[in-house]
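The complex appears here without one of its protein chains, the remainder shown in place.
Up next, subunit A:
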Amino acid sequence: MDTAPIVTIRALNHWFGDGAARKQALFDINLRLEPGSFTALVGPSGSGKTTLLTLIGCLRMVQDGSLRLLGQELHGASGAQLVAMRRRLGFIFQAHNLHESLTAGQNVMMGAQVDGGVRHDRATLAAHHLLGLVGLAGRVDYLPANLSGGQKQRVAVARALVGNPDLLLADEPTAALDRNSASDVVDLLRRIGSARGMTTLLVTHDTRILDRADRILTLEDGRIVGEEDRQGKG
């Protein structure tokens, strides 16, 4: 198995705004994410967690320092390169962000078809398989409006995973869910993630997730101030 890190960050700084309003959001971040690891990122709001996540997710341009993702340097990468890199990632958001006009199956297919060239029947098959894995085999043809909050977030999980991403990025995926649904989603992420050797980085306050993480990174005022390695404890 390839043991090169999925993400290597060195001396990463990031600013928002221009001129006098310019404000530094991240200070000298150094970080490695090993293949197959499950890392939780915690910290008070405004600490820079989301900024870090969007930088790793190729949703912002790297301004200073080095960020290597899947072997490619993102500092200086073009917009088109960032778009191409994003296709190798999976995203789960705080809100499910499902398309209301598409059925559960079609929403998941959008994740499978992003590469183009994926044949329709294969994409359908993959979508149905993933919905089966998240326990929604019977809801393939349901529109999001007819699904519960937990079900919708599980569809979003299936959509993020259907493309077999190398790295899954999640931002408070359980924040909008009740206790049972949240527990289901965490189980799913952990189970499918380890089965596929997927690397996971998620921002969370949810202790149910923290309990099951390999590593917990704490961010405060744009700096990594704590790192707890819990490998083997989960």
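Before moving on, here are some points about what is shown:
In this section, contacts are C-beta pairs under 8 Å (C-beta built on N, C-alpha and C of every residue); 3 or more make two chains touch, one makes a residue touch a chain; residues count from 1.
As a working rule, contacts and distances are computed from a predicted model.
Per its UniProt record, the hidden chain corresponds to "FtsX-like permease family protein" from the list "Quinol oxidase subunit 4", "Predicted lipid carrier protein YhbT, contains SCP2 domain", "FtsX-like permease family protein" or "1,2-phenylacetyl-CoA epoxidase subunit PaaC". Within the complete assembly, A:Met109 is the residue of A:Ile9, A:Leu26, A:Ala40 or A:Met109 that touches the hidden chain.
Residue A:Asn97 is the one among A:Thr8, A:Gln24, A:Gln63 or A:Asn97 that touches the chain not shown.
Taking the complete complex into account, residues 50, 53-54, 57, 59-60, 80, 83-87, 89, 91, 93-94, 97-102, 106, 109-111, 113-114, 116, 120, 159, 171, 203 of subunit A touch the chain not shown.
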